[in-house]
Structures are given as structure tokens and as C-alpha cells.
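The structure under discussion is supplied below as C-alpha cells; questions concerning it will follow.
For this depiction, one protein chain was excluded, whereas all remaining protein chains were kept in their positions.
Think of it as A, B and C in the order they're written, each chain with its own count starting at 1.
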Amino acid sequence: MSVSDTYAKWRYRSVPDHLLGEVLSKNWIDNAIPFAFLLIVVALFGSLIPGFLSPAGFSDLARQLGEVALISIGLGLVMLAGGIDLSVGSTFAMANFVSLALINSLGWPVWAVVPAVLCVGALIGLMNGILIGYLRLRAFLTTLATLIIVRAMVDLLILSYAREVAMSMTMSEAWFYLGEGFILGIPVNFLLLVAVAILVHLVLSRMRFGWHILAVGGSRRSAYNAGISVRRTVCATYVISGVMAAMAGIFYAARLGSVGPDTGIGLEVTVLTACVLGGISLGGGRGSVFKAFIGTVIVLMVTNSLIRLNMPSGSTPLVLGMLLLLAVAVDIRWVKNRHKLLSRVYVSPTYFDLPEDPSANVDATSSYALNDKFRDVTAIGLGDLDGPEDMIFDSNDNLYTGGRQGDIMRFFAPDYTRSEVFVHLGGFPLGLAMDKDDNLHACVAGMGLYMVTPEREIKCLSDETNRSLFSIIDDSRIRMADDLDIAADGRVYFSEATIRYGVSDWAVDALEARGNGRILAYDPKDGSTRTVLSGRVFPNGICMVDDGESLLFAETWACRISRFWFAGPRKGQVEPVIEDIPGYPDNINRASDGTYWVALAGMRSPAFDLSLKMPGFRKRMAQRVAMDEWLYPNLNTGCVLKMTLDGTVTESLWDLSGEAHPQITSIREHKGALYLGGINNNRIGRYELPEADQTWTSQNEYWGRT
Amino acid sequence: MKGILKGALMALTLAGGAAQIAQAEQFDDGLAPHYYNSLKDKKVVFLPLAMSFDLPQVWAEGMQTQADRLGYELSIRDPNWSSDVGAQALTTLISEKPDLMVVHNPDMQVYARLLARAQKAGIKVIQINLKSVATTDAYVGVNWYEVGEHQATMAINACAPEAGGSGKIAIMQGTPTNPNNAITMSAIEDVLAKHPEIEVVSSQSADWDATKAHSVASTVIKQNPDLCGYIGLWEVMDAGVSAAIREADKVGEIKLFTNGGGQKPACDSLANGAFTGYVSYDAFGQARDLTNAIAQVMQSDLAPGEAPYALYTPIRDLTKDTMRDDSCWTMDDVAKAPF
Amino acid sequence: MSAPLIEMQNVSKDYRGVFAVRNVDFNLHAGEIHALLGENGAGKSTLTKMIAGVTRRSEGEILLDGTSINFATPAEALDNGIAMVFQETSLVPSMTVAQNLYLGEEKLFNRLRGLYIAAQQFLSSLNFNVDPWANVSMLGAAQKQLVEIARAVRLNARVIIFDEPTATLTPEEKHYFFSLIERLRQRGVSIVFISHALEEALAISDRITILRDGELVASDTTDTFDRDSIIGHMVGRSLSEELFYHKHSEDGARQPGKKVLSVENLSMGSMVRNTSFSLYEGQVTGLFGLIGSGRTETAKIISGVLKRNFFHGGELRYMGKSVRYRQPHKAVMDGIVYVTEDRKAEGFFDQMSIAENIYMGDIVTNPPPAGLTTAGAQQKITEEWSKLLQIRAINPNAKIVELSGGNQQKVVIAKSLTQKPKLVIFDEPTRGVDVGAIAEIHKVIQTLADSGIAVLVISSYLPEILVISDRILVSRLGRVVEEFSPSDATEEKIMYAAVH
Partner (left out) sequence: MTETAARKATGPAWPRLGLTQETIVFFIAIAFFAVFAVTLPGFLASDNLLSLLQNVSVLGILGVAMGIVVIGRGIDLAMVATMAMSTAWTISLMNAGTDAVSAVLLGLGFAAVIGIVMGILIAYVEIPAIFATLAMSTVIYGFGRLALVDLDVIYVPEDADWLRALSGSVGGVPLPVIWFGLVALLAYAFLRFTRRGRYIYAMGDNYEAARITGIPARPMTVLQYLLSSVIAFGAGIITASLLATVNIRVAQSTMVYDVILVVVLGGIGLSGGKGGVRNVIVGTVLIGILLNGMTIMDLSFTLQNLVKGAVLLVAIIVDSFVNPRDEQTAQQGDI
């Protein structure tokens, strides 16, 4: 092995390149930029200010966050729905004044003050909401007007009542608790903030109302056409924003007890800065609670820290402004390029060293010697079929096969000239199997594992497996169920070729040569599905071994067939059976003489084999060359092998001319004939096996029928 | 130079105890070591409204001089006019535990609770120029009510019909909700109530902004051709009023009475007739009061807030006639003065 | 036939006195595929939008199962089993496919994983290859259309209205789509199918209704129509000449002149990949490709609207020298103009008059003396080009938005041609243009080529490409993959190259 090979091997084994693409395809990655900013800010000030990360420092920040972040979340919601609320600062001031007036001058109890003030906030929000949502005024100008109006009202109130409010002081313990209390050392209002944040997050990500907000912000017209009440949704966001600002105002009032005239002045700019720094886009649709929160933390940290550093007063706005510019500039680049970057890095080839191709130097006596046995293969359903990847027989010898259109076709015995659409499943049925009661099981690409009873009743057996803990891709879904076989105890073992690609682009998986596939087991007893073996290279054909505790499976791009024990003393072990197949093994099925048929979907080529050792080359190819010019494994001409359980290949059958049956992805021996399927074919091939047992059927043997 | 001496003298008489100590620094007279030790290596924090105007700059300059002399560490937290930021800075300070805080209140309540908390946490607190409802170790600054009284009296004296005026005056307020504005106004109203012959034709507010003051004043002046006097509540804002008077070509005819910290431009304005009367609360003198209060509070072994006291700044009415060369100070004077 | 499911009686819709639909009787039976045809602006969309609750009728009656309806919102229509798939895709780009699929129908609280898996099941069962986890903004036009279709199907509506559903689909996707609506019909769903592609309508519909200028001109079973009669009804006269303007040299294509532009290995993200081709003077080069095949992006890179990759972005040689335009300004000054496919979004200035629009093009390349604009120059240049392009407007100072699609397109073309270009790129020049104006626009294109200008015409309409090009390029997956001369190009060959 050359040095560069060793390096490539080491490099691609140790660095999980594929994670980058997977992370980038996640929606939460949008939070990465603001989060990085936060880390930078914390690191910077943490090193500059002693005691910055102390509990006391945290508690001070948390107390303030419990006010400002509430408003940020409110404004964030408004921005998500495509609006803007400049009036939050005034609402905040109004709430502050009203709370103090109620509790100090009028002596209301706390439990009455809080809802009353929230109502005031809601009312101001409602005013905005009606004007902007229902009368469809422009948000910027309208809330600018309410900012001025509400501020003027606050000033008038202060002018008339400030003295009264200031002179009397409440002694309510509950009130002070709101402003100064702790639970487990954490400020009360911060806990409330966390609760609100979680609630709003849940609403946004999972609940109807949250989706409506996202939809209205993302595209007003689409939301309207989808039957969403745009006006109500827009209005509601302003009401929420008003309530949030009022809530913050209550905490502020409880903390400081001041009706000062400059309360909340310029707050809208602070909060807007926070939201934008967090990455909530103006104009709607993009953003999250987390972003609003992070943005607020950054703004407050910067403001407080610069003051603590005895910086002259110009520095805070200077730094905040620069930070805002930087954040927006980075965010714009990010939004523009994330998609591009994703498309560049998602395909992430790795190093794979295939054993030498045994057919490269064969002589006529080798079991891989070319022959033309398939020249006389006859065609079934020529032209009616579109992609019969696999076929299966029921106990009445009728033949079933799938097709690209999502139909399961039934060809009637004995001559298979008559056919009907058995059922329409949708998707692309790939692997088929029959249980002992003639229930047809099908692996459907994109959909999972399905069962069709003889009465044509369709049942979805499995479309979800267990989510593994450390996978970035949500691997609970089943995208590419490929082939299956049914164990004696009724459990269905099926392969999922790859979790990284879907029906339309599964071939790209070949470029990666990574173990992206897995084997799943469906247990009919409790209807559950578990992943039993993962990290395999495009696992494809599955075939039970007679011992009842193991199965054979083919890994297509790895050109090998392995045996997996799912029960018994060797449970969980995998042992290779053949590792140097000259082509790409697809389905495996039993033969009448106790051996196994293996379909090779295509033959290896030296060029592609070599490229597997050059991941960098494949990566560059995927990035720069048009998709249809990529180097793929050859999947045009293949053959059928016969092998024994110990891995000896005894025979191979070829179609040299490529006319009778161009591509073979599956084989099925049934009553002395070999049936051939192909994923790109428009027919099923039938090849007579004169020396085979003319009554043998796989099902009968397997299920012990005669 | 005389001004400085006079200011210093005033401060000395007000804080008699401190004056004695200052003279006796060479030997242990029973107080000197205590005096020096009580301030050496202490942490003093100044929380102004903002550092960008004359008053805090003078005070800070004074404190810095004193800090250099006595070896305490002075740091300044500048919230730049935001009471929210100021409150937050104060909160942070409470957990940082300096020895003394000098706080310039934006209004009477916003810091009140925090100041009480700070004292409870063992931090001594001096408030300056506006006292909050919470009482702390010391208050140094103006009695705004007095300022209002002086201004109103000056205006009445100039504009009353018996003095030959039309009896019509206008008032230019800052932010009406601002407490020093409110207190000053109530003083003015109280005084004017006793003088029914004076008519207030306009009492507008301009948010401490000279531009707004200018446009309001120019309208008022055009509306009231026989206006006699204008009372303004802050010299900076009143630059707008004086510009309006100048534009209307009524300099001297309309008399402008304002207040401020007594920096040089005020005297210039008096000299060129832009201001007719000026109530000065002498920020320079306040700086001396403040530094003395610091020394005094720090020497006290009592718990914070146990023996509060106040040093109300003596105020001075200046006019073109009563003004002398040393009536106003410059930053240079402050920098050169001992504290 | 049974009683119609939906019956529109004498329905009209006007916008401030201007009728979009006038006195139309239209009915839809259960389980039929009903094609609705007409020129742009004939009122097809308005008519169906009244059924779907997007707009309200001004006059007349709409009966659903014999009871009068007047839906105020799409939500109400959906409740009554009427769903509409919109032409202007009505998905929320910032949300995922699954969220869009369930939008408006979502539960109060949604379990995300179950929802996404259900979405995947559903999409796969229709053979639509769309990842439910993907954000809609990342999808191509065809995939968006598929999601829209899936959404309408998912609602289990009794009536589904498809507004130009196939415009962006590949042949394979169309195939799946047609088998889907066939299955829907078998389930008894009624389908209204608005289309531009007459052949499609003829092939799959049971009945055809044709609108013209907001009025119904014909409605009958499909077998009573043929292509010519449909066109006759659509334009209101039997076309004495062909729909398209032919090159006058019937004997063959124009020969290439000097090479104006050569494109080598141009790449931009995943949209354009290593594409190479050349353009010549005095020739119309047709560029055919399905939507999403990177043809518009290629054109925009040439004209500086988009930027190619910084590294490995390939090479552009214009008039023999290598160029890299970062902004269209430079390209326009060099004589490359791009006539957009989306004239509303990037073609004209909708608050300006016709004259101002045209003059705007002129002042860019021919700065007026001292930089001062004059009304006289504006009038002169407008008159000149209005005559040349037969822009029909009452008054050149009318707002451009008052014009029909064809005249708007002519204004956009005039604006570009005032700039004295050497290379003109027309992107879908006749999209949304009235049938009558198509030939006129084609004529302009030919005249340009005759005068020695290099012309590139992008179109996804095969007959158009075949009839106007001297040379045909086909693009697929971001690359020009094939070149044909018009004499040996056929629709089948071109389509094959564009797909496989």
C-alpha cells in the first residue's frame, strides 16, 4: 500500500466528513452563527472581566434577561410573522407605570395587578394588531405612531400622577418577590422567561398557531390560500408582543419601583438589535425563540460588560453597532451560501479498498467464465412492466412483481401471459417476499415495509424504527427499504440500503462507499421495528439461512456477501461469506439444490475500483462535474452467480449479447425455471433450468410445505 | 483664581472637620492615620447620568485628583443617560462590592431600591445633585426648589409692572416628568402664585433640547410681542430660547433667566446679553463638597446609612451687573485646583 | 350525464368596473377532467378562483350540489371540498415540505416525527420524489409544483382545480401526475385543469371549455375539438397565418457570422455545471431546457446578473476577450442585454409610463447631453420604438401596468433594444403573451438576427424553439448537452436530449 493510500485511508477513516453535510441540512444549524457570536462575546469578556462568569454575575444578567428577553421573544414573534413592533418600549413604560399606580396608589393586590397590566399590554397590542392585521396598515409606521402616542400618554400620566405614585410605597411581599425573589438561586423572572421561551418554542415548532405565524411570515399569500386567517394571526402576534412587553414592565416595576420618564426609551432599538443579532430576519419567516434569546444575551452582555470595563460612553453604541453590522453581513452570506455549501459537501466519499477483482484474469474453467446461457431467456410482461426489481410467487404459482408506478402486478400461472394490477401501493416496490399464509410483503422505496393480504388489503407494517442517539440525520425514518426475508418466527428482516439518499438519488450513495445502510427487523408480535445491524455499505439482498438464526445479506458497493446471526449463540456476529465478487451483488435467493442464487446488478470496472481508493478525486468530481457525468459503478450488464454457504461460487450465468435480459437485480427459482428481474427493465426474464427439481419452490421448502 | 479660592473657602467652612485634617498631614495627631487609611486602596465608583456634560466631568475631575492624592481607586460607570443601564450597572456593582458609590440619580425612584440594597450589602453611598427617595450616607447637591425660587424671584423683579415690565413671562421647561424639572417648576409656581400681577403666557417643554426650545420660543415670542421675561430650566436648552430672542431682535427686551452649573459659557452669555439672569449652583464647589463628603463618609465607622447628612450647594444669582471675572469656572480651573 | 356538481350561472367578476370574467356559464360534473383553456388574461384563473374562494364574484350564481355558494376565503371552499393548486406556487418557502403539506390542516399539536414520516409516506405513495424534511426554498420549481399537487390531493377534496400544473414538470413527473389524476377521477373526484399545452388538454380531458376576454366561447366534450379549432376559439379568429412567425429563408438556417461569445466550462453552484457553447453574429440560437436545467442562470451569468463561481467558474469570452461581469451594468455597456422571463419582477418599472420605461434603457447606454433628460428625447425614442414593435397603447404616457402582457413584453424588449446591443438574450420571450403578439415578437427576433446581431432565445416550448432557431442547443442539469441544426431536430430528439 502506498503512502498516499495509507494517508487517504487514515484521513477518511478518522474524519467524519459526512457529518458536515448532515449538520448543514438540519434547520437548527441556522442558530449556529448567533451562537458562535455568543461564544466569542463570552470568551472575550470572560477573559477581560474577573468574576464575569461568577454566579452573582449570572444572576444579575438573568434578572435583566428576564425582562428584556421577554420583549425580544414578543418582537421576534411579530418579526416572524413579517411585521415589526416599535411600540414595545412605550408599552413597557406604560405597563411599568400602570403596575406601580395600581399597587402603590390604589393598593391593589399583586394577583389583581398582574392580569390587569397584562390586559393593558394586550390592549395596546390589540390596537396595533387591528390596525396592521385587519386594516392592513404598514407595520413600521403604525407602530411608530403608537410608540409616540403611548409614550405621550405615559408622560401625561406621569405628569399628573407621578407624585402620588412615588410617594406611596407598597409593602407587599409578593410584589417584592416578583422583582427580587429567587427560586433555587435563580431569579424568579428568569425562570418564568425560560418557561415562556419553551412554551413559545413548542408553539412555533409544533403547534397550529405557531405554524400559522411561520406561514404568514414566510408567504402571506400562500398562508391565505392555505386557508389560514392571515389577519387574525398577524393581529395575535402584536397582542402577544404587547403582553410580553407588559410582563417585562411588571418585573421592571417590581424591581425598581420607579415611574421615571425615561423608562423604556430606546428599548425598541435594543430589542430590535437583539433580534437581528440573533438572526431573526426582518420580513418574516426566519427565526426562532432561541435566536431572540441569544441575541438578547449578546446585547446585554456587551452593554453591561463595556460599562464594567469603565469604557467611555461612546464605546457601547460603537461596539453594538459594529456587532450588528457584522452579524447581519455574516447572516446574509450564510443564508446565501448555506444551500450552496450543502450541495457541495453533502456527497462525502470515503476511502474504500476493494479486494482484487477475481474475474480480471479468468480462464474458461473458472466459475466466472463468460457464457451466453441467458441468450434464450424468454420475456414475461414485456412492455407492461416498468422496473420489476423483484418478483415472488404465491402458493398458486401466480407471479407478483412491483413497478415504478407503485403498482403490484399479478401474472397468472401457468403461462404468465395474463396480468392484472393486484394493488396500487404507491412508491417503488423493491423487495418482495411471501409468508406462509400467502401474505405478500413488500419493501417499498420511500415508504417502508408493507403487507398485502390475498384479499388485497394493504397494511403498513413499518415506516419508523428506533432513533439512534448519536445520528445527526433523523434515522428513525425508513427511506430506502430494499429487500427482505421472513424468519421462521415471523419476524421480517429487511435491509435499508442507505439512510442518506432517497429513491431518486440512491445511486449517489455509490460514490460515498460508506456504511450508510442497515438491516432492520420488524416484529409482528408487537408491531415494533428495531435496527439490528447498521453501518453496512448499501445492504441489498437478504436471504434467510436454513438454520433459523442467521441470514445472508449482500452489500452492493462493497461487492461482498456476509452472514449475520440474529439469534442463537452467535447472535450479533457478522462474518463475510464472499468478499471479492467481481460485480455488484443485489438480491440473494435460495436455489433448489441448497445453494444460493446471487444477482449481480453490474460488473466492477477497474476505473471505479481505483476511484474508491481516491476519495478526494470523487469529492472533486461531485463538486465540479455535472451530475450526469459522474463516474458511477456500472449497472448495465450483470450476471447470476450460484454460490454455496461457505462462499464458493460454483457457476455463473451470463447474457453476453445483452439483448435478452440486459440487467439483473433479482432472481427467483420456481419449479425448474429461473426468473430474472431488473430495476430498469420492462420485463421479467424466464430461464429454464432443465437439471433442477421441477417441483421445487422456495416458499414450499422454506415454510415446510410439500 | 479668586473664584476657586472662594469656592474652596465655602467648601471648607461647610465641611469644617475635613479642613482641619487637611492641614495636618505630616504627623500623627490622632486623626491623620485614620484619615489616610480610611481611603487608601479603597474602591470608589462613580455612577453619573452620563459623562458627557460639565457637571459629572467636574465632579469626576475633583474625585480623580483626590483619588490620586489619597490613593483610592476611582472607576466610572457611564450609563450614558439610560436609567435602565444605570440600574443594571448598579445591580452589578452591588455584587462587586466597592467601598463607596457616588450616584447621580436620573430620577427620585429608579435607583432607590437598589441604593437601599447596596447599603444593606455594606456599601456606602453618596448621592449627588438629585436625591432619590432613599436616604443614604450623604447627599451633595442642589436643592432644586431653591433654584426655582431664585429664578422666579429674578423674573418677577425684572418684569413686574411696578418695575416697568409688562408682567408677561413665559416658561421653557425641560422634560416635565423629570423630577428636577418638576421640583423647580413647583417652586416657580409657588412663587408666582403670590404675584398675581405676573401672567404666564406660555409654559412649554422642550425635552432639554435646544432645537425644540428654539422653535417653541420663536413662536411664543411672535405671539406675544410684549413678552417681558422667559424662565428656562437649563442653560443648554435655553441657548435655543436666546437664539429665538436674538432672531426676533429683542435681545434685552425679553429677559431670559436660566440656571446651570456655572461654567464659563454661562458668563459669556450673561456678558453678551443672551442671558439676563443666571442661577448658578457652582459645580466646582459641588466637587469640593463631594470630595469632602467622600472623606467624611469613609472615615465613619458606622454602618452604611446610619447617620445620613446633606450638603446643599449654596446657589448664587448672577446677572451682567453682579457677575465678576471669577463668577464662572473653566475645566482648566478644575484641573488645577487641589481636592 | 348527471346533474353537475358545480354550476356557475351567468357569473361575472369585475375590478372597479373592468370585467375579468363576464356572464360565464360553466359547469363541472362529478368525476370528470375538465380542461379550461384560453389566452393569458382570458379569465381562466379568475373564474376558478371564484370557485375556490380566493376572489368573490360580482354577479351571478355559483351552485354546489344545487345550493348557492359564495365562499369568502379559501378555507371555506376547502371545508366544502374544493381545493385549488395555484399557478403562482403558493407554498411557504421558509417552511419544510411536510409543514407545507399539512398547512391549514395541521392539528393543534403536531408530533413532528410522526408527521414527517407520514408526509414521506404520502409523497412516496404518489411517486413524488421530494424530501419532506427539506425547506421549500431549497426545492426546484418542479418539486414545488409536486408538493402543491400533493397538498391538494391530500385534502381529499371533491373538486381539485389545477392551474397550469404541468408547466414545470419533467416528462416523467408529468407521467406520474397524469396517472394520479386518472386515479383521482376513478375515485369520483372532479378535476379542473387549466393549461397552456393544448396537446395535453386534448389527451387527458373529458371536456374542454374555452374562454376569451373573460367570456365563454366554447364548451363541449373533448372529442369535438382539435388543435386548430381550439386556437381559433382562443384568439377569436381563424389564424390566417401560423401562430408563429417563420424565418423567411425556408431553405435553411442562417449561417453563423463572427463568433460573438464563447462560454467555456461555466459553473455556478449546482445550477450551472461546466457548460460550454458559443454564439454567433446574425443568427438566432435557441436554447431549450426544462425549468431548472440552468438555462436562465447561464443567461444571467453571461449578462452579469448572477456571478459564476469564483473558483473553477469557467471562462467567458466576448468579442474575443475574456470577461467576468459582476453587475449587468458593464455587460449592458458592452452590448449584452438580457430580456427577462419574469417581466413583472425584473422587467419593467411598474410605476412608470411606457415612455419612461423605454427611455430608461436609452439613457443608460446613450447618456444625454450634460446628463439631463428631456421630454423631447423621451417622446422621440418612444414613438420610434412603438412603431417598430407595434406597441399598441392609447397614449405613451399611460402606465405600463395598464397594458396587456404582450404589449408589456414589447415595451421591455424596446427598452433593451434602445441600448444598441450586440448580443440579445431573450428568456422565454413569449411567456404570458397573447397569442396574437407572439408572431410579432418572433418577427422582431428574426429582424434582429437579419441585421447581424447575435440572438439567444431561451424557451421551454418546443414548437417555438423549432420554428425560430437557426441552431438549437439543449441544456440539462446545468449544462448544454446537445446541439442540433433545425433541419435534423425534432421535438422527440430535443426532448430526449433534455431529459436523458
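One rule holds in what follows: contacts are C-beta pairs under 8 Å (C-beta built on N, C-alpha and C of every residue); 3 or more make two chains touch, one makes a residue touch a chain.
Note that this is a predicted model, so its numbers are computed, not measured.
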Displayed chains that the missing one touches are A, B, C
Could you tell which one of C:N23, C:Q87 or C:T365 touches the chain left off the display? C:T365
Option from A:G314, A:G616 or A:G658 whose C-beta touches the chain left out: A:G314
Pick from A:V23, A:V42, A:C119 or A:L159: which residue touches the chain that isn't shown? A:L159
Given the contact definition stated above, which residue among A:F97, A:Y224 or A:F290 touches the chain not shown here? A:Y224
Using the definition of touch stated at the top, determine which of C:F122, C:F162, C:F177 or C:Y338 touches the missing chain. C:Y338
Given the full complex, what residues of chain A touch the hidden partner chain? 82-84, 131, 135-142, 144-149, 151-153, 155-156, 159, 219-221, 224, 230-231, 266, 269, 272-273, 276, 282-284, 312-322, 324-325, 328-329, 332
In chain C, positions touching the absent partner: 15-16, 18-20, 40-43, 46, 213-214, 303, 305, 327-329, 331-333, 337-338, 340, 345-352, 356, 360-361, 363-365, 367-368, 371-373, 392-394, 399, 401-407, 415-416, 419, 434, 436-437
List the chain B residues touching the unshown chain? 50-54, 57, 81, 173, 176, 201-212, 214-216, 218-220, 222-223, 236, 239-240, 242-243, 247, 265, 268, 272
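Just so we're on the same page, only the chains that are shown with their structure count from here on.
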Averaging C-alpha coordinates per chain, one finds the centres of chain A and chain B separated by a number of Å equal to 64
Between chain C and chain A, distance of the C-alpha-averaged centres to the nearest whole Å: 33
Can you name the residues of chain B that touch chain A in the complex? 50-52, 75-85, 87-89, 91-92, 95-96, 106-114, 133, 175-178, 182
Within their complex, state which residues of chain C touch chain A. 54, 73-75, 78, 84, 86, 88-96, 99, 103-114, 116-117, 120-121, 123-127, 129, 131, 133-135, 137-138, 151, 176, 179, 183, 267, 269-270, 273-275, 312, 476-479, 481
Spell out the part of chain A that touches chain B in their complex, as residue ranges. 51, 54, 56-57, 59-60, 63-64, 155, 158-159, 162-163, 166, 179, 255-267, 300, 303-304, 307-308, 310-313, 316-317
